[in-house]
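Report on the structure given below.
Not every chain is included here, but those present sit where they belong.
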């Protein structure tokens, strides 16, 4: 019997991508679709690529509309998830694509988001040591941020194997959909085409503490991340270039072996053959993360690079993957592994 | 029991897209993959987005390698299909993504391709009146050109209903993958980004006679097409802007009714609601064609616009759709309808 699934925030990029994936999920029946200012609008006018849902009309985001579903995906602005989730009760699996329940330390939340901490839910990055087990049977899932997904997957094997010093440096390039669908001048096509621009420089991006939170327990010592995100002229994709000093005695072979072992058996995360580096087009539209790693002997650094689609493995795909795990379904169900390229 | 399917020319864009679709087709088992100069290379180095096939090695394109399959897709340079097809025999369904068997008039072939005419196979555009029936049970399929697909779908309803004068004017914008994967200076990213460029202007593009061949029988009178293709800075997609003088007495209502009727029941071709125009992002990666039509009363012209993904509905998707029909499978099997957007 199909799961009835609702999506709150169906007019945005994250909500639209959740719907695109759910339309290909064999165990799902799409229930209520809700929007904020777009309530009352045909989905076909907002998401013209989702043909089978074109005549659906968005309802307002209220507990009444969302109740009576097996699963509810929340793709809402930060700070709105807690109230909705509370009203839904424990029998509904709530998957929050927002940031509200990602951070464990209230102080981190308050510093980076400037409001009261809502709490912490099981974290939807099953490849990170310990997290897959915590997702099984859970009725609440916090979907990771797109950058922390890319960065954690690129770096955790080095930390898990004790090969990297705890000061990581990350520069990530993201497609513009990561910045959302709200109309802002600096996100106009005229502004972003032909341009690369950094933002949130100097340790102030909200995803920074989430990265440290993910890597510290794996490393067994406090990891700091110097993180610089940049916007590049493409709709989707993240390429995260991550590095850290190699601990004494690390060899390229040991490094490679650590990554091969960390990703062994993972359906969605792959270490590329030596000499081949990930590019974002390979994972366009797919729930796949591609990773490669090298040892720069001159600089003494481990350089690990990952490519994901920020809207799939970085948001909606990670969300569906975690839903599958929580509900005891096959983890790969309904999730594309092949990118749409060229 | 799964169909064994081979793909000749698996290193190019058309071949890669056939593979991407076949990987999602529930009745298909992927057999031999062949290449020309790329024979001997891992597919993972050539098509890094096709993860499950990454360790496959391309074989040479010979009848021996391709024999012993139920279906063989040919994605070869023009002029190479006939010899391969002949060697395969009538028990193998051969689906030719090239141009060799599209044109009925030998004179057209000779004028536009400059070689001897190989023949004519059933034409894989099932939405065009009469063609779906001809595909059923066929063991040979000529996949239409990408531009003729977009243009024929945009214009045939007007001609079928006797609403348009037989002189069509078409300007189409295409993503660069339509020009293939061979390395040429004018197709470099540095050249195509930030630029729109026309080519094949003045009636000399090879797809021109194919458009006339499609529309003439529907119109019941000889249709000429003034066709100008342009290259635009995106990897995929065709937007075809097509117009023709309206016959006397045509109204917007009659025009719309003709299109609604022509596409009624079609799984992959849709007339958009009034006021909404197709854009290529809506069909990115999908086998969908979106069409809209308007009557310009001042200029006295019918303007019909279609959007397709040149690699899917325009090539590989049309090919798989026609394969499904030929083999008596459900027509929609394994074909995505939702675009990957944004």
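A and B label the chains in the order they appear, each numbered from 1.
The rule is short, and it goes like this: a residue touches a chain if its C-beta (ideal position, glycine included) is under 8 Å from a C-beta of that chain, and two chains touch if they have at least 3 such contacts.
Because the structure is a prediction, the values reported are computed rather than measured.
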One sequence, 2 chains in place: how many copies belong to the entire complex? 4
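Throughout what follows, only the chains that are shown with their structure count from here on.
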Geometric centre distance via CA averages, chain B-chain A, whole Å: 35
For a test of understanding, state which residues of chain B touch chain A in their complex under the given definition. 13, 16, 20, 23-24, 42, 44-45, 47-52, 177, 181, 193-194, 235-236, 270, 272-273, 276, 279, 281-286, 288, 290, 336-342
